[in-house]
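Here the complex is missing one protein chain, while the rest keep their positions.
Letters A and B mark the chains in the order given here, with residues in each chain numbered from 1 onward.
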Amino acid sequence: MYALTYHQPATLPDALKSVEGDAKFLAGGQSLIQAMKLRMTSSSSLVDISKLSELKGISVTDSAVTVGAMTRHAEVALSVQIQQAIPALAKLAHGIGDPMVRNMGTLGGSLAYADPAACYPSALLALAGTVQTNERTISADNFFVNLYETCLKPGELIQSVSFQRPLQAAYIKFKHPASRLAMVGVFVARYKDGVRVGVTGCKTYAFRATQIEQLLGQKFSPDAIEGIELPWSDMLSDIHAGAQYRSALISILAARAVEQCLSS
Amino acid sequence: MTNYGIGQSVSRFEDPRLLRGKGCFVDDVNQLGQAHALMVRSPHSNARIRNINLEQALKAPGVLAIYTGEDVARDGLGTMKVNLPRKRPDGSPMFTRQHQGLSKSFVRYVGDPVALVIAENLLQAKDAAELIDIDYEPLPSVTDTAQAALPGAPAVWEECPDNISHVFEAGNAKATEEAFSKATHIVKRRYVISRVYAHYMQPRGVLAKYDEGDERYTIWADVQYPHRVRNALAENIFKIPEHRIRVIANDVGGGFGTKGWQYPEHRLMPWAARKLGRPVKWTCDRSEAILADEHARDNISEAEIALDAEGRILGLRVKTLANVGAYISSDRNLLSTFVNVHTLSGVYDIAAAHVHVTVLMSNTNSTAPYRGAGRPESIYVMERLLDDAARELNMDRVRIREINLIKPTAMPYLNPFGAKYDCGDFVRGMEIALKSAHYASFEERRKEALGRGKLRGIGIANAIERAASPNQHEFAEIRFNPSGSATVLMGTKAQGQGHETLYKQIVNERLGIDPGQVKFIDGDTDLVAFGMGTNGSRSTVVGGTALWKAADRIIDKGKKIAAHMLEASVDDIQFNKGVFEVVGTDKKVTLKDVAKTAFLAVKLPAGFEGGFYETATFVPAADTWPNGCHVCEVEIDAQTGEVKVVEYLVVDDVGTMINPAGVKGQIHGGVAQGLGQALMEQVVYERESGQLLTGSFMDYAMPRANDLPHIRVENNAVPTLLNPMGAKGAGEAGTVGAIPAIMNAVIDALAPAGVKSIDMPATSEKIWQALRQAKEKTTLSS
Partner (left out) sequence: MTTQTIQLKVNGNTVVTQIDPRTLLVQLIRDHLKLTGTHVGCDTAQCGCCTVHLNGLAVKSCSILALQANGQEVTTIEGLTQGDGLHPVQNAFRECHGLQCGYCTPGMVMTTIQLLKHFPKPTDEQIREGLEGNICRCTGYENIVKSVKAAAGI
């Protein structure tokens, strides 16, 4: 790691003031600290936001679940409220990384880091999420813009994220055999007015599989998307999974997610 | 009273220390005033070094020195040597190039070390390394085995344009030719064995210091052969008397062969420590480990068997291309290509066989023995051929094995490569395995799985391997002290195999000493007189027998002392469970009493030499031949291609087991490494650039707990007469059978869908592609 100074502000205004130049917010650090260790990124100042009470908490209404940015994956996984309101979201959190990563990693950190293989981005898209920052409200469809890049401005801090409660939802993840991140992760959410499908692991950032959404909107059944192959020319490829294979997995996993919705 | 003797699954004595975090691994050791070293490595797979500019780097804060290949050459550091008398195809001498420690004029693989930065701390060393300006001229490179053999492929070394180091043959070409001419059927296939890397959980490290007063180097390193390291550094590298070097290997966090003994860091750190006048510590990062360490396996075989009308094998012929990397520094880098080809015929009665190995160089890391060291590769060829032949000839896979298995009455059996199997009952082993695996009802399970969308397959592999070879001595010493407790010093080196426990069990068995009264020492060349270290599944057999013999000598001397103490004739003394007694009386003394007496001159007869310490140096008369039948079932997701191993059974013959729990643990671990290679592990280079694509655990897939099934191990022991314990080597057994068993199961699962073959690793994408292609073929033809 390159040299840095570390701040742990006690209040939100202090935190926002501390961020200048190339300073970064530090949530759980499970992605950021790793990248900094490998000197893939650097920051002369880290602002640890783990003490900010404004970033904590889980609340549920009839239509939405709102989760504080500093909520750890383990907390989401074990939250009875979330398990009841959006079980697929709790299950997604339970499948992130491993128990140790889940004790530290956070929802806000994961979304801000925008790893192309992270699970939460697919949920944000599928559950029509909105990201509440200190400056504005951002809808899921506008949030991810490029590889490891969101539309957040420097110094802008995610405070909470809201997910719309679906009629049914499921998340199926095919783990990358080495990294155990999502090689392909598909989040299917069914609403009264249609279906949303968030896909991660396949492109430089998570995206909505609109073709699959339309077909499932017409008929919410696995056979509605049988044989569908999304175009793969812009999909990621590595030694473990080429682009075409990822495309095939999207359809397979989407169908399995639909099956899971129907059987629960 | 706990029974500690041979055959007891005693809880390990080394465990409490390791469990409490009180282990002593090389990174746990520190010396006052130590500086930190960083190796700078080539990012290119093949390149000329035009210039190395250290100007900015030397000015960086905390930098104490930066050394390059120029410094190594100037100080006259030597290199290892190749001794094997091999030849190239045209009869000219073999081509090898030794690694110089730090490469000077060119680099030949990604990771080839070119500079050594020493700074006050590691961060400063990293910062300084980034300021080193190396002007490389990249050259075309070749990393792929098949490609390296093609005419016109880039040459690793300009002086050797065809990349062939040498060739090696074993068996009888003429007899094999004749056998093939008489064949009713010939089954021929091409099998690829991937390149993998050991990835022990503890990455390597070296801490070295030079004592000016003593004129001695002390080197702490996680090596498997500490005495050989000392010898190599003394004779080959520094050319100094061997007593001026001390090598210490305390706890080693996994070795598997790859930690062996000949890494550049073992010579560079002590060299730098002396130049700087300060201890120097080097710790390898995980991402550096695959660049710094020796890789494993990597060959392609064209293999064929000649069969008669009944399916009996008349002959076996194999031509292999083995990729050993760019540098061949010593015989070690070639061992896996030839030392175990003799088990290509496996446990089958084959009259004629021949293997021809072409050893190729490529722009990759050197290779070295890794769990099996050629044994899994050999058994893989035979067991794949049998399954492929069974399918081709429409025979049952068990039947083709049954009719070709060497019968127990044929022992000792001389195989067509000249290897002599002393004992073993392969027929019974397979019988037990098939019964225990419920082989007979497999097709029902296959059908049931299909209903769940899974393709289920079963794989069998009969493994045999040479273990505990008669080419290396081993040393044991039992040293009593005046108060009657003892120290056992062994020339082997544990890396997790539980040596402390099994050796204490042998001592308990022979001398009746409570393990609490015994201290175990290995790994320190100042304390242990001699040793060849641990490799090739040898420690229990060769080390254990040396220990047994040392115990015999203790008993012999003890009898003389006891006779004097009991005023009897030596011939009337018998020793049993720690007690010397006069036959037919109740006069007795304990071993402890005898030991104490041995140090009291006044209590000994005049002219009798006191002291109570005995050594033994033992070399076996012949190899042992552990063997086993592995049966494995997999389920493949028909849509995604994902493979899960759902059942795994080994029925093993490792002779007498000193500590059955320990032996089974070795087999479990070996199976896991076999599963890793079969399903997910691989060292991968980008074809054009030679860039390493599997640089960390993010890309190199490692088996986790949920990748492994419950592994069952059952016993088919046929104790050998080759050592007093009846033990056969066991350390590598799991891997030798697992790679073929799992691959056979995968192919069996896919065969009904029309897939003929898959190469390892059997990744989900490979299987998905194979299923698609098979489906397209069926659609086209229907």
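By definition in this document, a residue touches a chain if its C-beta (ideal position, glycine included) is under 8 Å from a C-beta of that chain, and two chains touch if they have at least 3 such contacts.
Please read these numbers as outputs of a predicted model, since none were measured by experiment.
Within the whole complex, the absent chain has one touching residue among B:Gly254, B:Pro470, B:Gly578 or B:Gly754, and that is B:Gly254.
Among B:Leu19, B:Leu150 or B:Ala410, only B:Leu19 touches the chain that is left out of the view.
Only one of the listed residues, B:Lys87, B:Lys239 or B:Arg286, touches the absent chain: B:Arg286. Of the residues in subunit A, those that touch the hidden partner chain are 1-6, 8, 26, 29-30, 33-34, 37-38, 46, 48, 50, 74, 97-101, 103-104, 179-180. In the full complex, subunit B contacts the hidden chain through residues 9, 11-12, 14-16, 18-23, 25, 27-28, 123, 198-203, 251-254, 256, 285-287, 495-498, 661-662, 664-666, 668-673, 696-698, 702, 704-706, 708, 710-711, 734.
Going forward, only the chains that are shown with their structure count from here on.
Taking the mean of the C-alpha atoms as each chain's centre, subunit A and subunit B sit 43 Å apart. Taken together, the subunit A residues at the contact with subunit B in this complex read 1, 38-39, 174, 177-180, 238-242, 245, 248-249, 252. Remark: subunit B residues 123, 126, 287, 639-640, 642, 680, 682, 684, 693-694, 697-702, 704, 763-765, 768-769 touch subunit A in the complex.
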